[in-house]
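Omission of a single protein chain aside, the complex is shown with its protein chains in their original locations.
Think of it as A, B and C in the order they're written, each chain with its own count starting at 1.
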């Protein structure tokens, strides 16, 4: 059987065919759930079919995964690192193809599709180094002949639930770290990007097989809310890493907490860029363009609020509207395109409804505001002038819609930045040290990502990624994020013959 | 007005009188809620009265605390450290008196009462050093002319809800760290230890006053569930540190999560000691005695399960029962007493009910098992032989009741240790390196505290204290516990004129 | 016998009399070497006499110290921390008196004398915290059933040789850390500040005695080069921490290296302040005044070179000369004095010779340049215009003499800063982020201390203090400086029964 279009033939290089089983269970591909179609957001035509996991598939997979966990956690961390290194090498070989698939199925432009895969490769390299640095501590004991250790042990199984907008990078952040830390990984990708889920899994599976390791170390399911719920409830899964909306994330956390499991949440953002009167305007305009229009406004770090100093307000907007009008909209795989389609037909409808609601709250459209008639899910990049007090400004509309707000003092600008429920990313453009250091200090931005003279997005893997408040408080990728994937033991070993007590207590 | 008994006169040294306002609000003592009596558990007579906080008191206090937070977070951390140093010095001056009060009001024996206060003093010393070491990181950026920083900022206000069994040490763990990290502290002590709450607060208050700092930096309420609920719901409190039962802790977490706040939970333990066939039996017997009988079995780290190798089972029990019979029970303030009363009349009743339930599940009393007729809440230290499968073994009965279980292999012993919902503390007694390192490794104890040849209790402040699973996952005191009291910002500063993107992405 | 002057009577509070034994040996004060007089630099009159150590005294002291080392290194670090805490408390009690003695004997103004003692107190507080944080690491091993540890053990004995300009703070940096790390300390203070050496030692001695610890844990000698040489050669002293000139330091290093000992060197500085055209001039002028005139130019961090942007060159100089002329010169103990005497008559002569030499190299005196006729060692604060190529600019003249240089570009200014053999401290005054970050980056200052908008001096204890190149490369006080005072062991423990080799090697 062939693909509907010849241009999809490259998918065979990724192990994909016109119809694909969507569960990687105990080292084998299966699938007994519903059949879904992967749809090209640029034209809403089918790319290929995937058979999702049923609950029976899930249980079979988790059974095997639990067994595999006992083996994997005993393999020395540097050896686990070597497996992750091989995954990185495999990704390097498929970088172009995988990047193309991301672009095709998710709808982001090709450089971003490739950039997303590159990020997993970077994570693999990073995790390899980390596999020799998951260091515990030896802490001085106050008691003679005692040694106090802080050791880090694997959790067991880490569940990873990812969203459509970064259909593989977020898996990469989690899986690279989880694996070197000695955990098995259970992945549920987004229901609308099943081909990427299958392709990524296939690549990992081949590495495991080549090394004679149980395939169940990496268990993967295409599926929807039912599988997500099963993961949240499953006591065999010690940590659930969830990426998605604040609302769903909160519900996942409730379910996981009820069974005393751990959660790592990456939820909604509502990110602002502040432009001070002394800013490098050219740099700031380019940054806002990338931050607000890139990935069609569907990054969690997309800039949704532009906070301009009154003295440069109008001239900045003039320039920004100018570049907005030059944005090339179209097929994300085509060279030169800056704005691809929204991911689904439903997203396009949400955009339309959102614009109506914005208008009803007094929003004034400065540019854009309409969907583009086509087979795909294209919409215009949009700038809206609105009061900071409008309720809609506190919400995340997942589309290239930017609210513009005006301020007079730095204090006011920071208060605006901090006034939304979410706390993911934030940027300021300025050339004054006192502003920079205030912005990153106790009275500055309350977000997890606090940038200066760069857009709200584009985090590097060496730092910890994540946000505060309704963004969920989790941190992924670099810094000491790995500690969340491990169990900390405070150990005191008495190797003497006496029993001195801490705090000098005398007992008996 | 005088105290009921002359021996309570020392309380005046701690700023206490026969009747005390129980809310420290905006630097002043107040109280418009119910009047409660503090009761001596050794005779169930009143010691003194305290006026609890009303919800109006609470709101007034929090208002002031919010204002104080803005000031406190801007004071350089080493200066905050100096305030904590002065608190430590003040505690040193009152060590004997405070320790005596802890013993009197809570019921633990005097050396433990003094040890508890000593632990706060140690925490102060530790936090002073820490105030110059709350280090952020400078992380190499992949982009030229960019600097990536991980900075740590204060959260704002930390709510601390403590339990009767450590009526002041747990406050110390939290407050010392929270304060140097730049947070104001809101404390609700246990309803049955209000005098300690008032005395500790008074001591902190005097230090703040002497330094002309707002008293509201440390806000304190005597009160019960209503105040606890108010803290859990209060969006002005970024972190709630709760110590108590798994059940209440889970409810607190649910409430705090709903408003996207942070929780630090120290919940129930169900701690086991494993004794291997090669153990130093004398050391182990003494350790079990301290672990199971100390603080009348009311420590969260109390040993509740004794897992004995079959080959030493009987001889170990014989020795243990021997020392149990010599335990001196009585007034905790009297020299030589090892076992004081349970904290309340209700605890004593719970003990009685518990013993009945244990019997109904097949438990066989080897020693103890009865309450002691007296005005106080005294009970016998109790050892029970029971099947590891009995449901009651999975629960925490807060009394000096020890279950004895038998094992054949190390694997079996570790499985028993890990078979309960709680995951706080655990110990093994052995002289074999292979057993020691297995015990602290991936297939060993699943608790937060993993000891070797010492009891389950007696953590030193340099390590992180806390446990896994139903124990809540929080970590307090040493190691990097301080990070939970701060907000992490990943900052990227572009100080050049170009806009390179991460992952080498090209946009526009 | 009484002191020559009544105003010296306060010295009795510090345990000093008109004649003092100068060796603290095995817990007793002794002295069988030459008798020296401590001289007041403000009037060159004797304050009191000290009997220096003979080589016999030295040997007796070291014998006892070696014995004490075996005991001290086994005391748990947190207990050692408690001793250092008590030293800090003792210093707090004597802060005013000790500060006064520093001012009297060394010649620095009283606020600086007290500040110096405060710095030791800060170090004590810091070291107490550190005593629970001298953490080793547990590193993941690539071999199953192996544990890799990095542990830190005491060195044994640390020799500390300090200079007259910080007669006690430098001891404090070294001793606080060395002691909590488990080392005994052998101290030789400067020959011209023996009273401070005796007073500081006495204070430490009292704490040791109160705790029933061997006095030899802290062994102290007044003496000169002979004792210094003995320390350098002594194989019982694992680390020699030396503060002084580059020339002597190099010789000490040679001697210590020949016996494969370790050195920690804090040698000459030749510190520059760069003032950019955009600088806050008022802030910069005040900073240069403190940096160049403070401690009469006898700090190792004294600013000796002022590098001014041509556009502000003249106006800056005008302002600076203005404030130089208002500097109050006189008795350092008198309120309002900013400039006390040089430390010795010889220093004053060096100043005179130095000025002559500067003139011979083309230096033009803009202000000052003369000694002040008096009984004391007073000289005028001096500013010199000179070519950056003059040889004398590369040298450290230990007096309040400031060279002024002119630059056009940042690159040129940084090259000037880096063009001297020494590499201790450096500052830039600017308000541009790109300048700040370039200055602290790979192509910026090559010094150990790299400041922005503050003077070259005034390091905080939390950071590491020290410099590069001819400054010797050592680092003292904060950060991970403590590691220099310990022996690092990389330990691999095999607790299994197999013998896997690293790097997968097969042997036999």
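As a working rule, a residue touches a chain if its C-beta (ideal position, glycine included) is under 8 Å from a C-beta of that chain, and two chains touch if they have at least 3 such contacts.
Remember, predicted model here, so these are calculated numbers, not experimental data.
In the complete complex, the hidden chain is touched by one of C:85, C:146, C:348 or C:406, namely C:146. Check C:49, C:67 or C:280 against the missing chain and you find that the one touching it is C:280. One of B:132, B:286 or B:438 touches the chain omitted from the figure, and that residue is B:132. Within the complete assembly, C:118 is the residue of C:40, C:54 or C:118 that touches the hidden chain.
By the touch definition given at the top, subunit A reaches the unshown chain through residues 78, 81, 85, 122, 125-130, 132-133, 145, 147, 433-434, 436-438, 460-462, 478, 493, 495-496. With the whole complex as reference, residues 74-79, 131-144, 146, 149-151, 431-433, 436 of subunit B touch the missing chain.
In the full complex, the hidden chain is touched by subunit C at residues 70, 73-74, 111-112, 115-116, 118-119, 122, 137, 139-143, 146, 148-151, 153-154, 182, 246, 250, 253-254, 257-258, 260, 262, 280, 283, 286-287, 289-290, 294, 338, 421, 436, 440-454, 458-460, 462-465, 468-470, 472-473, 475, 478-480, 487-495, 497, 499, 501-508.
Keep this in mind: only the chains that are shown with their structure count from here on.
In this assembly, C is the chain whose CA centroid lies farthest from the centroid of subunit A.
Centre to centre, using the average C-alpha position, subunit A and subunit B are separated by 36 Å.
Remark: subunit A and subunit C have CA centroids separated by 50 Å (rounded to whole angstrom). Centroids built from CA atoms put subunit C at 43 Å from subunit B. Shared interface positions of subunit C, i.e. residues touching 2 or more other chains, are given as 78, 132-133, 433, 436.
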